[in-house]
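As you look at this complex, bear in mind that one protein chain is not there, while each of the others sits in place.
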Amino acid sequence: MNLFNIPSNELLQHLINGLTLGAIYSLIALGYTMVYGILKFINFAHGEILMAGTYAGYYFYYFLYDPSKGAAYTIGIFIAALVIAMIASAILGVVIEKVAYKPLRKAPRLAPLLSAIGVSIILANLAALFFGTKSKKFEYPFNNSSMDIGGSSITPNQLMILAVGLIMMAGLKLFVDRTRLGKAMRATSQNQPVAALMGINVNLIISLTFAIGSALAAVAGVLIALEYKVYPTMGTMAGLKAFIAAVVGGIGNISGAMLGGIILGLLETFGVVILGIPQGLKDTIAFSVLILILLLRPSGILMKNIREKV
Amino acid sequence: MKKLLAVLFSLMLLSFVACGKDSDVIESGKTIKIGFLGPMTGDAGNYGKLMSQSVKIAIEEFNAAGGAEGFNAELIVEDTEGKVEKGNPAIEKLAGVDKVFGIVGAVFSSVSLAVAPKAEAAKIVMISPSSTHKDLPGKGKFIFRDVMSDALQAVVFGKYLAKVDNVKTVAILYVKNDYSQGLAMDFKAQYEKEGGKVVAVETALQGDKDFKTQLTKIKGANPEALYVPNYVAEIAQILEQAKQLGLKTKIYSADGFSNPQIFELAGDLSNGVIYTQAAEQPASQNKINFEAKYQAKWGEKPDAFSLNAYDGAKIILNAIKETSSKGMSGVLKVDRDKVRDFVAKTKDYDGASGKITFTADGDLVANIGIYTVENKQFKQLKMFKLDGEKLAEIK
Partner (left out) sequence: MLNFILLIFIYIGIYAIAAMGLNLIVGYTGLLSLCQAGFLAIGAYTTAVLMTTFHMGFWESMIISGFIASLFGILIGIPTLRLKGDYLAIATLGFGEIVRNVILNWDSVTKGPMGINGIPGPSIFGTTLSSMDKPAWIVIIWIFVAATYYFIRRIIRSRVGRALEAIREDEIAASSMGINTAKYKIGAFTTGAFLAGIAGSLFAAFNQSVAPLTFDFMMSIMILCMAVLGGLGNSFATIVGAVIIVLASELPRLMGISHIIPPQLNQILFGLILVLMMIYRPQGIIGRIKLNYAKIVKEEISDLEK
């Protein structure tokens, strides 16, 4: 098989690369889309919340890390670090919402967006100030040697990122669609005043949304840190890309976030490979296709295009 | 009206006098200001931090040794974020507000090229510790660098790979920033001239962490060696992902690899990487002393650029010390042209980074060391200098 001009032995590897890269975007996009779904605003600080949680997890893990104590111990402290990262991110997310977004619920649409950008600048620079600008290595808690699949390779962590992404997506969908709290969230997202009249504590629901979205970001952050290290701007570009992925999938739509992430990952990988041009142009290809997708489906792939009525 | 004219006239006269004077005067109790211009925040913030720490040590040593005629030096660090448009206000501030007598910087070639005319106009000696682009030398009388040029580094390495290591096919993976691209292009030209074959040239974007697509393509091209002239944050990712993908080629790099952070990030994967760096006698005593001092003061090791930054600061400070003199009422007179001339005459200065001699263009005359990593330690393999077109080994 020789699709386009990719040698067949490379094709599978590119597919794996694209899927794993896409899974990373999806993982971040899930948290993004959740917050957007409820509040209808772009939480630009999502990437920095991810970074902050990851640092919390990293330092916990780093102080207890001791390979001589065996594999079970390492995995144990890794899971503990993951939980700590989630808690730290969740608290940070809720606090940020209370301080920087809540006063702006009735302000013009652009105000919370700029406030979020302000928060993200503050967080990224605080991290640089306190933790330094150096990348820090997050040691794998397990043996991450790559496995062979038909001549191509994939690492356990990459598989885990894919799996965690799918589990998170399914879990979120179940939560939002099937539970009482999920129902309250959906109600809040559709109409806040009416939801409040129905006896829903809107403030609580919004805080909860932020807590869950931020905790999901921390999970993404820790898994990504294993691959790409911990550094103050780790969430910025990945967060931006993830957000774009979420929009393309149809923002506010949980499956859409997953799909959008995978599409973006595959585009970044295959876009330039198919055309046979240098990888430096991957953003051009990926963003061009994304704009085209938006033009064909102006509300994202998985969203119904609701016509505005007078 | 007459009064106004008189005031205007005297102001004009004053400004002429101010323009006409050749030497700047530092009042007693004030300090001799030296600038550092580099990225202190952003992705490359760590490089700027390491280098500025070197300059701080140089200034402390200068002050401890009595300064110039009893005048102490002071460091003014200005952040460029690695961007041209941030470099402009930074140099204006150093020149106009602080009136510095020398600048160590800028770090990135693009920024150095942009600020060079301004340093030149303000008669500030500028010694860049890390701007390797071939266009920088000759940009002005006051512009120097004590890092070897891309051209030199790449020419030597191109010859080395083709002739000494006998590598027949190479793939290149570089990041689209001024440092990596300059080296990659010059290396490619030289290596092909020596008869080597470049089988794949792949690029990545600044800030990228995932290089698997490029490495997959490179693996398909099946080269004998991979050349990665990047900074350590990227090289660490490349080493790790190359291993994941089962790419088993020799890896070659450049002086950006000399940052000891590579051992934290890549661990054992850094073993066996071969790279170039300006060099003098293997492990000169100056280098050992400075590295020990740096480690003791900052708790981390300096990279190659930091050694350059230290030497650059020492050269500037020494020139100020040698050319300035006490004036009336205890002031210090510093003549910017004399400082510049003194720096330009630098020959075989025995620094931490090696012996430094400037060409007429302000470029560095350097010997190039070929280094490798053994057991997470940098180790010099060989040392060369360019003798006309030929590579001459220094034993």
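Order of writing sets the chain letters: A and B. Residues in each chain are counted from 1.
In the analysis below, contacts are C-beta pairs under 8 Å (C-beta built on N, C-alpha and C of every residue); 3 or more make two chains touch, one makes a residue touch a chain.
Not measured: the values here are computed from a predicted model.
Chemist: For a quick check of understanding: of B:54, B:149, B:177 or B:241, which residue touches the chain that isn't displayed?
Modeler: Of these options, the touching residue for the absent chain is B:177.
Chemist: Which one touches the absent chain: B:54, B:149, B:203 or B:249?
Modeler: In the full complex, the listed residue that touches the missing chain is B:203.
Chemist: From the listed residues B:84, B:189, B:344 or B:365, report the one that touches the chain absent from this view.
Modeler: If we include the chain that is not displayed, B:84 is the one touching it.
Chemist: For the chain that got dropped from the picture, name the residues of chain A it touches.
Modeler: Given the touch definition above, chain A has residues 36, 42, 99-100, 103-104, 107-112, 114-115, 117-122, 124-126, 128-129, 240, 243-244, 247-248, 251, 278, 280-281, 283-284, 287-288, 290-291, 294-295, 298-300, 308, 310 touching the missing chain.
Chemist: Pick out the residues on chain B that sit against the missing chain.
Modeler: 40-41, 45, 75-79, 82-85, 88-90, 92-93, 96-97, 109-111, 113-114, 117-118, 121, 133, 135, 176-178, 181-182, 203, 205-206
Here is the rule we use: only the chains that are shown with their structure count from here on.
Chemist: Centroid of chain A to centroid of chain B, CA atoms only: how many Å?
Modeler: Averaging C-alpha atoms per chain gives centres 38 Å apart.
Chemist: Name, in rising order, each residue of chain B that touches chain A in their complex.
Modeler: Against chain A, the touching part of chain B is residues 41-43, 45-46, 49, 176, 201-205, 207, 209-210, 212-214, 216-217, 219-220, 233, 236-237, 243-246, 261, 264-265, 267.
Chemist: In their complex, what parts of chain A are in touch with chain B?
Modeler: 7, 9-10, 13-14, 17-18, 20-21, 125, 128, 132-137, 146, 153, 155, 227-229, 231, 233, 237, 268-269, 272-273, 278-280, 282-283
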